[in-house]
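Sharing a structure with you now.
The other protein chains are all here in position, but one chain of the complex has been omitted.
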Amino acid sequence: MKFRLGDNQYGKSETHVVRIIKQGTAHDIKDLNVSIALAGDFAETHLTGDNSKVVPTDTQKNTVFAFAKDGIGEIEEFGIRLARHFVGDFASVYRARVDIEEFAWDRLHNHAFVRTGSEKRVATVTGTDDGTWVVAGVTDLVVLKSTGSEFHGYIKDRYTTLPETNDRIMATSLSARWRYSDSAGLDWGRSFVEARSALLETFARKHSLSLQQTLYAMGEAVLRARPEIAEVRLSMPNKHHFVVDLSPFGMTNPNEVFYAADRPYGLIEGTVIRDDAPPPGLAW
Amino acid sequence: MKFRLGDNQYGKSETHVVRIIKQGTAHDIKDLNVSIALAGDFAETHLTGDNSKVVPTDTQKNTVFAFAKDGIGEIEEFGIRLARHFVGDFASVYRARVDIEEFAWDRLHNHAFVRTGSEKRVATVTGTDDGTWVVAGVTDLVVLKSTGSEFHGYIKDRYTTLPETNDRIMATSLSARWRYSDSAGLDWGRSFVEARSALLETFARKHSLSLQQTLYAMGEAVLRARPEIAEVRLSMPNKHHFVVDLSPFGMTNPNEVFYAADRPYGLIEGTVIRDDAPPPGLAW
Amino acid sequence: MKFRLGDNQYGKSETHVVRIIKQGTAHDIKDLNVSIALAGDFAETHLTGDNSKVVPTDTQKNTVFAFAKDGIGEIEEFGIRLARHFVGDFASVYRARVDIEEFAWDRLHNHAFVRTGSEKRVATVTGTDDGTWVVAGVTDLVVLKSTGSEFHGYIKDRYTTLPETNDRIMATSLSARWRYSDSAGLDWGRSFVEARSALLETFARKHSLSLQQTLYAMGEAVLRARPEIAEVRLSMPNKHHFVVDLSPFGMTNPNEVFYAADRPYGLIEGTVIRDDAPPPGLAW
Partner (left out) sequence: MKFRLGDNQYGKSETHVVRIIKQGTAHDIKDLNVSIALAGDFAETHLTGDNSKVVPTDTQKNTVFAFAKDGIGEIEEFGIRLARHFVGDFASVYRARVDIEEFAWDRLHNHAFVRTGSEKRVATVTGTDDGTWVVAGVTDLVVLKSTGSEFHGYIKDRYTTLPETNDRIMATSLSARWRYSDSAGLDWGRSFVEARSALLETFARKHSLSLQQTLYAMGEAVLRARPEIAEVRLSMPNKHHFVVDLSPFGMTNPNEVFYAADRPYGLIEGTVIRDDAPPPGLAW
């Protein structure tokens, strides 16, 4: 019997760093959750426990804090700096992946803030000696439309009981992530804001015959709006809102009273890609 | 050996109801999580399993949906209607308590919405034959100030290692609940908005020597702003942000880079009450 | 307008301490989550920010660790030591409440362990100059019986749609907490084990006409089994398991296939108390 080490990576997950930027009496805040994963020449630690090529995860955490001191900027930039550092400084590290979640705060006052939403801006940066790949996106963005959504014409088999509908609530907790084809000179902040706007605008205005159609339209809208984006991946749980049957109580219910269910839920995942997109490399 | 039944209550928890209000092409949304607890003449079901005085929790759920059809209004009003219904319609129910959480949505478009924040508006209504008590509030309101907070002058004993500080981050996930003394003709929505504003304004602007001082000032500000409020109870976890020691890396850290810790956390709870507050009755 | 400080307390929550006890090659493990809340002469910190009577929550955390070094023993004992320390050593502390959760581990090997269950053993100790009160219990103990449970004979009103049943699944995530009347020389570990056994045995064997009846019987069984326990408080969410209607698929379903629902859920709370129970004092 012979065995071998296959794919492996390791790193420090969820270093929660808050950086305060002070300019006079007004402060700014950057609030990030940073996870790092390194792959490379790590067979020895697995096979013999020889750690001579291992960068401790504790050091990775320290590095996040030290780099934060020099300024964070956009999370894509911070991820690029970190990824390049680990690949560049350590011969044993072939690939560094940096995942960042950013929590948004609204200003209350000069140096006081209130958290906005459960929504998180995210970025994943992957670096090797051969290049750097940047994926950005948004997660936990909860949206609902109370009409403008239909679902009918589907396959019926012996297990089908779902009635067709011309009017339903459509709601999801959107996760969208997009890959940049060319990031030279890119304004990461503006790209993010406009991609997010395209997603929300399309969700709101596009009449829907299926969640899949809405998903595709949302991805397409991002690609139309931002030429620097090559590909969009969307994950959209169908947060079911069932019309409550009020007829036992002598009431009609023309899509006014809904029961919001937790589980089970539909889960629709899809990708919209530019025909001339460059290959993804190690982006995902 | 003799035993007896002591305090008891039962009900349906977390009925998640969404009510769409349609006026022309514009829709409005109310998104509530409703929990009901009934107390009364329920010894028999405990002692013998005779359920002849029991209103099933399933019926309570149905009642929430049916009442939602008639319109929800402010959550305090919806809670009052539900509480009075259970006390009024069922001889065996002596006390009904209705807890409501409301999730906020911002409008994207005529009938499309995006969830705002993890913050929830809450109300607790307690009804008996003798009266109705209303508590309103807000939970999961996460705020942070990056300066304007000190902590020193405390007791030192053999287990004290905390250094005193004249400048720290203060952050909390605020839960504030307030009791109304007189609700005749009250504008629940306006009371809520202005109480919330008083909380945020005070958190932001009041220089802090302890989280307790900030808590008291926030409660007092609510009482100053809203004469119809008799008492405010606040719960403020101290979401610790520790200054990272960057000196091993040859860096100073004048309160710029923080580690946001999860556990353990301080928990500060307190009440601010009007001197002439009426007795609380069954409010809490 | 005059306002005043009402009830208040503060402390360090969720200090997660693991204590390894080493005796030769075999180790033992105690894994606790400790929360402390102090009440007393704390008006000044609220009103002026004068902290001269405040024991910092950081010191409370340190105290937990230092006391753990001296040995933990049963969690009730550890709670008593901590509560008495804070009340005894600090004139400004009138009441100390210590909440402890204990996580169970099974031994794999001399010094290796595997976590058992989501169930937690809990204790709440409250100390003042006038006495010490001990509450013990168990939470998150998930149990299910697949038959031996009925529910019928309840009130029907215009909102009732629930069918009566002579056979259903009954499932709950039990939280039970009991108050000791006399703890002199008590074997806390044995009391806990036998109270827990009485709960499980009764849930399993008692035929049920309502969850309330089961709750009462479980509490009564604890009081019968353990004379040192004065009162039991139980909280039992009704984790609904609905029989799936398989008739559209040409199948019968004699209580074989169930859908386990998350929300809403019934919540049954009740107390069983010994007729000659001493007054609870500050136990709860």
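By letter and in written order, the chains are A, B and C; residue numbering begins at 1 in each of them.
The rule is short, and it goes like this: a residue touches a chain if its C-beta (ideal position, glycine included) is under 8 Å from a C-beta of that chain, and two chains touch if they have at least 3 such contacts.
No experiment lies behind these values; they were computed from the predicted model shown.
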item	value
In the full complex, displayed partners of the excluded chain	A, B, C
Touching the absent chain when the full complex is considered, from A:S118, A:S173, A:T202 or A:N238	A:N238
Option touching the unshown chain, where C:V143, C:L186 or C:A225 are the choices	C:V143
Residue touching the undisplayed chain, where the options are A:R84, A:R205 or A:R274	A:R274
Hidden partner interface residues of chain A, rising order	1-16, 35, 37, 42, 45-59, 61-63, 66, 89-90, 92, 150-155, 157, 159-162, 208-213, 215-216, 219-220, 223-224, 231, 233, 237-238, 263-276
Sites on chain B contacted by the missing partner chain, in the whole complex	158-159, 161, 248-250, 262-263
Chain C residues that touch the omitted chain in the full complex	15-22, 27, 29, 31, 62, 65-66, 68-69, 105, 108-109, 111-118, 141-148, 169, 200-201, 203-205, 241, 244, 246, 248-249, 251, 253, 255-262
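Keep this in mind: only the chains that are shown with their structure count from here on.
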item	value
Category of the chain touch graph - line, ring, star, complete, other	complete
Averaged-CA centre spacing for the pair chain C and chain B, given as whole angstrom	23
Euclidean distance of C-alpha centroids - chain A vs chain B, Å	31
Separation of mean Cα positions, chain C and chain A [Å, integer]	38
Residue list for chain B, restricted to those that touch at least two other chains	15-16, 62, 66
